[in-house]
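Here the complex is missing a single protein chain, while all its other protein chains stay put.
Now for chain A:
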Amino acid sequence: MASEGGKIDPMHQFMIEPIAPLNLAGYDISFTNSSLFMLIVLGTIWLFMLGGMKRDLVPGRWQAAVEGVSGFINNMVSTSVGPEGKAYVPLVFSLFMFILVANFVGMMPFGIVPGVHAFTVTSHLTVTAVLAILSFGTVLVVGLWKHKLHFFSLFVPHGTPWWLMWLIPFIELFSFLIRPFSLALRLFVAMTAGHVLMKVLAGFVINGLNADAAWVAPVVSLPSFILMIGITMLELLVCAIQAYVFALLTSLYINDAVNLH
């Protein structure tokens, strides 16, 4: 963290630094800290799933945990899409698990080891945009595949009065096209804002302890530290809620594609 002249830069944590620089045909495809943390997330999910796929008749603790998560997603998809939603459970489950674990890994206090810093994969618009395109692309492909051109009746809700036909389809089209942006932006900004807030509060604590006047540490640092504990818990809640909201909205959008209106 850059701390020159007592000023702590809260945006430095989002820097992407190459670990193994690699150039291919003029494109920079280095192995970065973002790639490293994506691999960590993948490994965590893989280990978590591996421990719970024993298929015992009476589940142990680990298997019960895995079944709890997959049952939660299965339940969510089947309530919003219906019986046809079974095919989309793996997609929604993968999105949910990746976002959840990436958010939580970014919150881990790896910073206590000097030189190591946790990197939140989902705090970058490029990553969340790809996730949103996965969700939106599935809706487009499934909708056009299943209903062919009838898919466009999605933009004309049932019971639209004829004299509103010039307005309603454009509003529906706009709200349809804005979905990938709102999905990507929500996740990206929620993570970025939370991490900036925590870094600013951490800056209050550190700078208060380093201040020349002795009264600054108990008056500024201590309340900031207590507040930071609360904010950290709130951020953990936000991590889970954002993953849930992404999965929930994805399953709702898939419902639009599968069942139209």
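What we mean here is this: contacts are C-beta pairs under 8 Å (C-beta built on N, C-alpha and C of every residue); 3 or more make two chains touch, one makes a residue touch a chain; residues count from 1.
By our rule, contacts and distances are computed from a predicted model.
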item	value
Hidden chain of the complex, named as in its UniProt record, picked from "ABC transporter substrate-binding protein", "NADH-quinone oxidoreductase subunit", "ATP synthase subunit c" or "ABC-2 type transport system permease protein"	"ATP synthase subunit c"
Among A:185, A:211, A:236 or A:260, the residue in touch with the chain that has been omitted	A:185
Absent-chain interface as seen on chain A, which is shown	11, 76, 79-80, 182, 185-186, 189-190, 192-193, 241, 244-245, 248-249, 252
